[in-house]
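One protein chain omitted, others in place.
Here the chain labels run A, B and C in written order, and each chain numbers its own residues starting at 1.
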Amino acid sequence: MDLALQLLVNGVITGSHYALLGVGFGIIFATTRIVHFAYGPIFTVAAYMAWYSAAMLGLPIPVALLIAILAAVLLGVGSYVLLYEPFEKRQAPHLVPLIASLGLYIVLENLVGIIFGSGVRVVREFTNGIHFMGPVFFTTIHIWQVVVLVVLGGALAVFLRWTSYGKAVLAMTDNPEMARIIGIDTRKVAILVFAIGSAISAPSAVLILLKDGATTHMGFLAVFMAFVAVIVGGIGSIKGAVIGGFALGMVESLGMLRIPTEWQSSIAFMLLFLVVLLRPQGLFGAAMRR
Amino acid sequence: MRRELLGLAAASLVAFAAADSRAEDPEKFTIGAILAMSGSGDWYGKVMSAGIELAVEEINAEGGIDGIPLEAVFEDHKSGIAREGVNAINRLINMHDVQAVFSSFSPPTIAIAPIADEQGILVVNGGGVSTAMVGISDNLFHNRSLASDLGRAAVAFADEEGWSRMAQIAWRTDAGESIISEVEPYWEELGGEVVATEWMDQGATNIDTQIAKMRTANPDFLALWLFSPDPGMAMRRAREFGIDVPVVGVEYTADVAEIGGDHMEGYYYTSDYFTPTDDWSQRFQEAYRERYGEDPEFYAANYYEGVYLIAEAIRRARAEGGDYYDGANLARIIREQPTYPSVYGGEMTFQDNGVAQKRVALFQIQDGESEFQRYLDLE
Amino acid sequence: MSTAILEARDLCAGYGKKQIVNGVSLSLNTGEVLLILGHNGAGKTTFVRALFGLMTPMAGQVLYEGKEITGRKPAANVADGIAFVPQGHGIFRSLSVHDNLELGGFVEPDKSVLPQRLEQINGLFPILKERASQTAGTLSGGQQQMLAIGMALMHEPRVLILDEPSIGLAPNLVERVMSSITEINQRFGTSILIIEQNVPLSLPIAHRAAVIKTGEVVYEGAPEPLQDHVKLMQLF
């Protein structure tokens, strides 16, 4: 019973992390239909920039976080303007930007390795508090992972709900042609979502840096889980990405109550497989746009 | 592109073909090294190549091997891809005419073993730990203890301490698997009980579930069959989750210490005993620190030592005379004269299965420092 | 009443190498309702899409208030006072009715005028006010069409282009939509270009009518002669 409770809490925490990544990746995917694999290494860059600022320059962690966000936004927007947009303009077959995105992935990941060197990077200045609630344990970073999702997810929801550019994002997600018809500059919106999506990845990355340290390879899991969360939740739905992330976190944790942990990484894909087969539009998605 | 590639390659082939017949001394001895120079394990590549480069420089500064300089050429197996290892050894043999090659990680090592046999190349592994590598080639030697031996030593220690309930977590790789398959029966033979067996992916960030399950199993001690840097994360996570039983493992590196931080306190681990007390090891440590600005890792020491091993084998072969510079010949020398100086202090001796018998010791982290406890008996 | 607010001169348009509109010259006069008839595939939709800037014309010119706007992006046209209601799903199905309407005023720099316009539109289509918080995709076909028109009115366009507003609607709803178009024309003085296949219900609201067949204008003039079925059959 205690174990189940602990695994439930773990599921919420892990789910929050996946959900946030899913939201960042998902808003880019839903709005522009670009499978932005380079989201992974950009996540890595954010962690390393935060590490450099905090551990090497001795800046306070909030400042390091800002620098990480800035770096992620620059790279995210840069990858749209310099890489994806030219392909869109040339109306390249839709798999071509995907392969180009993988090319960018390789470039960025290895650049990080060259610039920052290999090995784990840790911010020593940070100490992680431990908390007990009855039989259940969690740490300060765990709390932050949930808090960041609530805050950023909430902020994003407010932005989408209450601002005119937020609604423009929703409009473009719903129907890009109609968005153009009512006078939305879809290029600006695309740049905006790349900025937002990348910015969202940075706090996640910084938390992982503080929790486990940064490695050059850390972006792979980030983008992979984000991708799965988006598909499970349903493409084009921010709420879906959150739910998808939680579903993933829960399955990964609670599912292991009975199943041996050697199957931990397959179980996410079993879930994905079943969801796609039984409910192709995802748990919360509307039918996929043509 | 393709034509250029072939042209380039053909040109270099002509150059090398000229140097193929070797009745006399070569101009230099080229040693290949197939390491994790990119990918998720690139940290290993970094420290291993650093150790090799340092040793090569030192030997050359002393005038090489009887006046013939050494050279190291590095290749990348992208953190354990077998196919890349085979690409690399082919390139090393053909482009650089090597007779001796360092390898690391089990899959590439296993994959290059048949080529080493076929082509007569000496292979020295100082990093890969899987038992699957033992005995697959007469030309393959390991100058590090196998993970399974370290694991056995670790549980033997646990048995001495009187602990009986073991919760273990292992990397879901050849290394982790080989420890579990060796240690589990041994532990049960000792009368112990395995109360939880958990697996994690190499480099996974979320192991909360595994830790929670191990905690629930209520063990006397945790066994971490993990390698750098994951013992640090597992230890940290275990302590954060309130598991306060003793923890034993088989590896401790700077990265492990970095991640584990204060939580590493009290961690026991078994390892090839590399401790800079001996003359040579102290000199090595100072030289390494001077050159790279950090303390040498255990892995750096292994490959550094490996260069000296190969150099010594070449010297011995040269002393025998004849067409001495040949990988198979060097391998024969090592088998026939199996004892070499070790940077770990004293000497190491290669057993019949190609694994060097080194001193395995138990350490504990005390006040943030790794403290030598005692030598362990590996029967 | 006779100055052209929007004018096409020898407009040619199509997809890829396929030309579908073959030199159409038509002008919409200030304050009038111009009806363009034609059967499926006649090129009506392609014509208005080229007019509005959703596709670049292959040849010819588009003039708005006397100045050339050929090939200008829709965003600029919308900001300049032209609105377009496309065929079918001219709404954002996953958003609420209220959000849809608000998005209609996206280009309006001064958002404070929007509530008042919203009132006007609610006056025109009271059902939209009732359903303000409902998801647009769940509205009935007629309500969706009213919403689409309402969105287009949110930035007070001077020219409104409607592509087959009656498609898929029951007859009574078509009448309702047509009468609201008349109302828009009269209340706001909006010049309206409307494409239709439904002749009997759309003809009465038109000041002038044109028939397009195989990408060319085959009739332009008063709507009345078209009420004769025989004449119409010949043109179709």
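Throughout what follows, contacts are C-beta pairs under 8 Å (C-beta built on N, C-alpha and C of every residue); 3 or more make two chains touch, one makes a residue touch a chain.
Everything below uses one rule, namely that contacts and distances are computed from a predicted model.
Missing chain, UniProt name from the options "Branched-chain amino acid ABC transporter ATP-binding protein/permease", "NADH-quinone oxidoreductase subunit C", "Dihydroorotate dehydrogenase electron transfer subunit" or "Hydrogenase expression/formation protein HypE": "Branched-chain amino acid ABC transporter ATP-binding protein/permease".
Taking the complete complex into account, the chain left out of view touches A, B, C. Considering B:104, B:130 or B:285, the position touching the chain not shown turns out to be B:130 (whole complex).
Touching the missing chain, out of B:99, B:173 or B:342, is residue B:173.
Between the chain not shown and the residues A:128, A:164 or A:265, the one that touches is A:265. For chain B, the residues touching the absent chain in the complete assembly are 1-2, 4-6, 8-10, 13, 17, 37-38, 42, 45-46, 49-50, 53, 74, 76, 78, 80-83, 86-87, 90-91, 93-95, 106-107, 110-111, 113-114, 118-119, 130, 132, 136, 172-178.
The omitted chain makes contact with chain C at the following residues, 14, 16-20, 39-43, 167-168, 171, 174, 197-201, 213-216, 229, 232-234, 236. Looking at chain A, the residues touching the absent chain are 83, 86-87, 90, 92-93, 95-96, 99-100, 102-107, 109-111, 113-114, 117, 231, 235, 262-263, 265-266, 269-270, 272-273, 276-277, 280, 288.
Keep in mind that, in the parts below, only the chains that are shown with their structure count from here on.
Summarising the inter-chain contacts, the pair of chains with the most C-beta pairs in contact is A-B. Chain closest to the overall centre, judged by the mean of its C-alpha atoms against the mean of all protein C-alpha atoms: A.
The chain with its CA mean position farthest from that of chain B is C. Of all the residues in chain B, the ones that touch chain A in their complex are 38-40, 42-43, 45-46, 172, 197-201, 203-206, 208-210, 212-213, 215-216, 229, 232-233, 236, 240-242, 254-255, 258-259, 261-262.
Per the touch definition, chain A reaches chain C in the complex via residues 164, 167-168, 170-171, 173-175, 177-178, 180-185, 236, 286. Against chain B, in their complex, chain A makes its touches with residues 2-3, 6-7, 10, 13-14, 17, 110, 113, 117-120, 122, 124, 127-128, 130, 132, 137, 139, 208, 211-213, 215-218, 220-221, 252-253, 256, 260-262, 264-265.
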